[in-house]
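Apart from one protein chain that is not included, each protein chain of the complex appears where it belongs.
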Amino acid sequence: MTLTELYCLMPIVITGCAALFVLLCGPLLLSSSLTAIGVTASAAAGIWAAFTAPAPIQCIPGLAFTPLAQLLIPLFSFAAALTLLLSHGYNERRILKGEEYPATVLFALFAMCVLPCATNMLILFLALESVSFAFYILVSMDLNRAESGEAGLKYLLMGAVAAAFTAFGFALIFTGSGTLALSAALARPENRAIISAGWGVLILGMAFKLSLVPAHLWTPDVYQGAPSPVAAFLSTSSKVAAAALLLILLGHFPPMTELRVPLAALSVLSMVLGNLAALRQTNIKRMLAYSSVAHMGYLALALLTGSRDGYAAVLLYGAIYTAMNLAAFGAISSLSFEEEREQLTDFTGIGFSTPVRGGVLALAMISLAGIPPTAGFIGKFFIFYSALKGGIVPLAVVGILSAAASAYFYLRVVAQLYMHRTEAPAPKPVGFAEGLALCAASAAILVIGVYPGPLLEMVETALR
Amino acid sequence: MSVPLSHILIVASLMFAMGLGCVVAWRANVIMMLIGIEIMLNAVMLTFVGGSAHWGIADGQLFSLMLMALTSAEVSLALAMVVYLHRRKQTVNTDRFDSMKG
Amino acid sequence: MTSLIPILSLLIFLPLVGALLVFAVRQSGAAARLLALAFGLAEFVLACAPLALDRQAAHFGAPAGFFLYQDHGWIDRFGIRFTLGMDGISLVMVLLTAFITIVAVIASWNVKERQGLYLSLLLALQGAVQGLFLSLDLFLFYLFWEAMLIPMLFLIGVWGTGRPVYSTIKFFLYTFVGSLLMLLAIIALYLMHGAQTGSYTFALPALMHTTVPYQLGLWLFGAFLLSFAIKFPLFPLHTWQPDAYCDAPVAGTLMLASLLSKTAAYGLIRIAYPLFPEASRALTPLIYVVAVIGICYFAWVAFAQRDMKRMLAYSSVSHMGFVALGIAAWSPVAVSGALMQMVNHAITTGALFVVVGMLDERAESRDLSDFGGVWGKVPVLAFFFLVFNMASAGVPGLNNFVSELIVLVGVFKVAPAAALGAFLGSVLTLIYTVRLVQEVLFGKESKPTVLAEVSLREGSVLVLLAVVVVYLGVHPGPVLDLFKAPLELLLNK
Partner (left out) sequence: MMLATYLTLMLLFPLLGGLTCAVAGRKLPRVLVESLACAAVFGSFVCALLTALSYTAPTVVTLADWFAAFDLVIPISLYLDPLSLSLSVMIGFVCGLIHLYSVFYMREDEDYARYFALLNLFVFAMLTLVLAESLPLLYLGWEGVGFCSYLLIGFWYRDTNNADAGRKAFITTRIGDTAFMIALAWLFQLFGTLSVTKLNGMGFLMPVSVLTLLGILFLIAAMGKSAQVPLMVWLPDAMAGPTPVSAMIHAATMVTAGVYLLARMYPLIAASQAALAAIAVTGAVTAFYGATCALAQRDLKRVLAYSTISQIGYMMLGVGAEAVTAATFHLLVHAFFKALLFLGAGCVIAAMHHEQDIFKMGGLRRTLPLTFWNFLAGAACLAGLPLTGGFFSKDGILMAVWHKGGALYQSLYFLGLLTALITAFYSFRLVFLVFGGGNGHVHRTSGLGVMQAVLIPLAILGLFGGVLNLPGYMGEGLLTRLFAAIPGGGAVEATHEQEIVMQAVAGALALAGLAAAWLRYGKGRAHRMQEAQSPPSPLISFLANGWYFDALYNVLFVRPYRALAGILWERMDEGIIDDSLDGLGEGIGSVGRRLGRWSTGRVAVYLISFAAGGALILGYLAWLVL
């Protein structure tokens, strides 16, 4: 192993070691120091990755520090750090003690760091499943609420079936192409039937991860049952990870024509059904779940173009969506005390009684609705730009119309926050950690919304 | 090569479908669903092994091994959860776990 | 000098900075008020500055006709630039915006709840509107076009009366649906232009040279038209409007009626028509029809109203029909009439909403049956009420007459039938106007409530508005002159 290779591996090493360290030394340390370690490790990994030049890693087969990793590892680290910060206060209030929580988050991050570095299907699959695995645990972590366990079970059962589909997909592609290595194998045109079938099964497995219709039904239940910070992490990083996996596969192997129709169907169904189903939701977490279905539909739309513009849009949107959903779930989590605050009516007047948290939630909603000058607008612009450029006009029109309808339910939250005369009692003040997380997320939303240039450049570099 | 690849694939697909059928049909018992998932994953492993044999490389077998590890981890986690939930609700019927909907 | 002081950017960012500062001092109502007023006045002074410039001077790199121009890189990936430009049309709109905002700030002096926040949103809205009037980059235009919605959303929703949440969401959704389709059209145009010339840019002057196939042009223009027609609003896309106008607080209604509707008209003139000359010509009959139906139908419906604000809401959109008519005719006379009507409508309708707001504040009612004999109770207020109503009814010597005459004369030349319909509308306009005047000012003093006469603050606003109403009615020449050069350029394309 050369020094360069080690250098490139450092993010993975850091997160892995931190996870182990937290798990092993957890009982000896205070929860605040666990959070601190976790956040520091994530930040370190992220920053390290951001300033590392892409390079191959010879000593471990199937790994390379790709340009994609240079973008995604900081993104995942950002999400993980914010999740840890958010969980800090949340867990204290909900009496979720123990080192296994931060450790699992770090494990998830570790797996996420591996994923974009993968150069063969095995590593890819393992990384993805490790991520899922960590989330099975995180979702059902809250023993005080029956919903948490129930959500965990549902997620696990669905996830296992989906994993079987994904694996079957890989198996078929492997059987069709004869190698697990991404770069060498996927271009082989023979055994078209087998490979097509493999792709079909694989796409369905990914549809589960991305919660695309009709594999989306678990999403509202799991978001509702999971602790809010976990939902934040789950709704952002795991989706981006899944999208990244598809990107890696498609990037090496432009989508075959026969995949267009299924992917288009998944995309359009998700956009329409997700947005429609969210319209009348009274539970804000379920609403966000359906919204995430719709947003993943937009992502799929961009993927469908099969162009570099589309892939760039996917990455950009992933990053922006991460910031938006972290802010949204972060605000919800920081507003949850003895009980999970999830019914829409629980938020009445919150915008004025707690200006910061209410404001962050409102900002997240406005951004999710895609209204400038927030990041959501830039993301949506890029998605529909790539869709039009890719020539899929009807889908773009359907998507944009469903996006217009979606404004209704996002604004309903904003209205609930500010526009009802009943004054809510001011919730308890928020801790430094959570405040920091909220500020970071909203700053990201605003900065990207006004000056997206640098991020766009990073996205471009990542695809090179 | 005594068994042609297509046969292996057909068998694996049938296994996969049967496993899926088991998962879908046996909703009254989580354990049975887990068994169904096992069958599906076994079908996947069979495909990998078949593919390995077809191409004469070990990659597929490696994947299968990893899958085994994954499966066991999954099952252990699932069982733990089943025990926990059974304690709460005195049932392993998944249809009873429907407090969240809509 | 022009290059040393970035007036155009300042015009946008001054109100935004003001919004932030006012937000910072929002705990103290008095400080917030004064600060907001100071920023409003400063903006107005700044907006007046270009009047002193040599408007013939060509600016380096600027498209023809723009005497102030700024161009900065912004999002290079898409060729999006922060390009601002000012010609006569935008100058007038900017002045109008600055003026109306001052009125809005003064009219919000008595807001009880969260005044600081209210004023801060007002200033933010002003910044967005100014940006819209100045942007020469289509993306930038769109950004401001949508960003305007956010402050408005809150202004109606938080400080509104009646059913504010319903109204504000209705308003938002309506406009949002149109806007998003317009976004697609903008992107499509951008891609087409890029494919044709190889330079991917959102710059409006460049995009005007795009060759758009006829059929596609119809779709794209349709998307623009839909978006603008909703904001206008044109019949039958208007039903958000009475609710929003009615339930919004005074300043909110003022901004909506006076400025936001103008952004749509401005968009049609500046963007939609020049970009798609063929398509717009093809769809012009449609615009004629909806404009004329709008003028008459809304005037008729206004007659049936009992709520003063709702009546004015219908009146407002009825008058906007003249703007649409003038734009549709797309002849120099008609369009300059339409532009003039935009200004006049903003002033007159705004003034009416302000006066009705004052009446509402006093009597705590807007129902016509609660009023009567106001002339005897508050003659000064009544006087202004009468003046603004007469202006709105098109009495010559007051502002609306001039623009309506120009529009009608201009349109008659091109489409006599449409003009005839609009003439009918002017009768209907008078019918509801005199009804409003009569039920409020005349008759027995229905309620024994004593109404307070106008205060100095209110009086100053009213006088300000009345002076403009009369000035533009008697001597609109300077404003019309400003439109001349830009219109020549726009229409000769």
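Quick notes on this structure:
All chains are identified by letter, namely A, B and C, in their written order; residue positions are counted from 1 within each chain.
We adopt the following convention: a contact is a pair of C-beta atoms (placed from the backbone, for glycine too) under 8 Å apart; a residue touches a chain by one contact, two chains touch by 3 or more.
Just so it is clear, the structure is predicted and the values come from calculations on it, not from any experiment.
Across the complete structure, the visible chains that the omitted chain touches are A, B, C. Within the full complex, the residue among A:Ile60, A:Ala146, A:Ala181 or A:Leu217 touching the omitted chain is A:Leu217. Of the listed residues C:Gly40, C:Pro274, C:Gly337 or C:Gly357, the one in contact with the hidden chain in the full complex is C:Gly337. Screening A:Cys59, A:Leu143 or A:Val261 against the full complex identifies A:Val261 as the residue touching the chain left out. By the touch criterion stated above, the residues of chain B touching the omitted chain are 20, 23-24, 27, 94-95, 97-102. In the full complex, chain A touches the omitted chain through residues 153-154, 157-158, 161-162, 165, 192-193, 196-197, 199-201, 203-204, 207-208, 213-215, 217-218, 220-221, 258, 261-262, 273, 275-281, 286, 290, 405, 408. Within the complete assembly, residues 173, 236, 238-239, 242, 297, 300-301, 303-305, 332-333, 336-337, 340, 373, 375-376, 379, 383, 386, 390, 395-397, 401-402, 405-406, 408-410, 412-413, 416, 419-420, 423-424, 426-427, 430-431, 434-435, 438, 441-445, 474-477, 480-481, 483-484, 487 of chain C touch the chain that is not shown.
In the analysis below, only the chains that are shown with their structure count from here on.
Taking the mean of the C-alpha atoms as each chain's centre, chain A and chain C sit 42 Å apart.
We define each chain's centre as the mean of its Cα atoms; on that basis chain A and chain B are separated by 26 Å. Counting partner chains per residue, chain C has no residue touching two or more of them. The touching residues of chain C, counted against chain A in their complex, run 74-78, 114, 142-143, 146-147, 149-150, 153-154, 157-158, 160, 164-165, 168-169, 172-173, 176-177, 180-181, 183-184, 187-188, 190-191.
Note for the complex: chain B touches chain A at residues 5, 9, 12, 16, 19-20, 23, 30, 33-34, 37, 40-41, 43-45, 47-48, 50-51, 54-55, 57, 59-60, 62-63, 66-67, 70, 73-74, 77-78, 81-82, 84-85, 88-89, 94, 97, 99-102. Here chain A touches chain C in the complex through residues 352, 366, 369, 371-373, 377, 381, 384-385, 388-389, 396-397, 400-401, 403-405, 407-408, 411-412, 414-415, 418-420, 451-453, 456-457, 460, going by the rule given at the top.
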